[in-house]
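For this view, one protein chain was removed and the others were kept in their places.
Up next is chain A:
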């Protein structure tokens, strides 16, 4: 089958993050180096090794839906709706002239409705064994339901599902959405991801893996990618939403074109459950695949928004891979980890980091890697890791990397739109 791939542009953004409850607020937080970390408010973490996280602040569900609807949605779906609503409004998709059959939704999460699962099992275990499960238990918990809710609200009847690849989930989803539009299977796709697992099980589970920072005496500086004293990631919650649209469709309706999505790459480490491949094999492959898909050379890239979770091994493996792919051009790049500010949103990380990368391309500003105090000699001093302060530079093209437990890797490339 020979097909001509259609061009795809970004026409809407939404974000609900630990450092801002709209895409604009989030961007302001990013360029001002705001930390979203604080002591956990959603449960009593006194006995946990980690007592802090990057939670969403001042989220009022009643601002986004009525009480009855809110009751049917797990928190991960509630925040999905908030971000998707913003992106749909931003893209002006609430327009009767748009054919809903040609608009799809691919919405991701790493875990889905964990809060609902915990609540229902707590209730069951507190009883005498008589099953009294709420009829909304399953449709609240299942991970694909956020995509379903978005479609139902707006009548988007195109392709509709969820992708799961742990912390690469929403990048995988975005690449799927991009591919469907390129191939002509849809004209517009709402894509993104949400995560809400700042719970006993979420913190306890990641603590058991020794994945989380335990810097309880100074939560705000705990997420410190590339710093010698980094000690794990900081769990975050939130959502990001991106509207992708076929170029001619966007032009025909006079949509605001923010930038173009030009390539996506996917690979596996095929190495270990949680540890990165020591030479970054899967990560080298995924960046090369994305560049090839975009028909770009390493020299065409200006900025990499890295996965950079602030774990001792992961940060080194990723930078090693970047140097292998980009050679000496690695020293011309700006590299930054916005997880230093937002924490790690797991299945929503790819979505909010895509929003950051898109806005870097749009605004020619690189958001920083904050909390850096001590140089780690493992990183070549010629690399520009955008430490502590945002930097201005022209960003023609930028890469966003995400990697998930299980060895999943996904990378996307955004570029300034040129007619």
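Just so we're on the same page, a contact is a pair of C-beta atoms (placed from the backbone, for glycine too) under 8 Å apart; a residue touches a chain by one contact, two chains touch by 3 or more; residues count from 1.
What we mean here is this: contacts and distances are computed from a predicted model.
Colleague: When you check the chain that is not on display against UniProt, which of "Carbon monoxide dehydrogenase, small subunit", "Membrane associated protein", "Amino acid ABC transporter permease" or "Acyl carrier protein" does it turn out to be?
Modeller: Answer from the UniProt record of the missing subunit chain: "Acyl carrier protein".
Colleague: Among the options A:14, A:139 or A:238, which residue touches the chain absent from this view?
Modeller: Considering the complete complex, A:139 is the one touching the chain left out.
Colleague: In the complete assembly, which of A:66, A:217 or A:295 touches the absent chain?
Modeller: Of all options in A:66, A:217 or A:295, contact with the hidden chain holds for A:66.
Colleague: If you put the missing chain back, which residues of chain A would it touch?
Modeller: Those residues of chain A that touch the unshown chain are 66-68, 71, 132, 134-136, 139.
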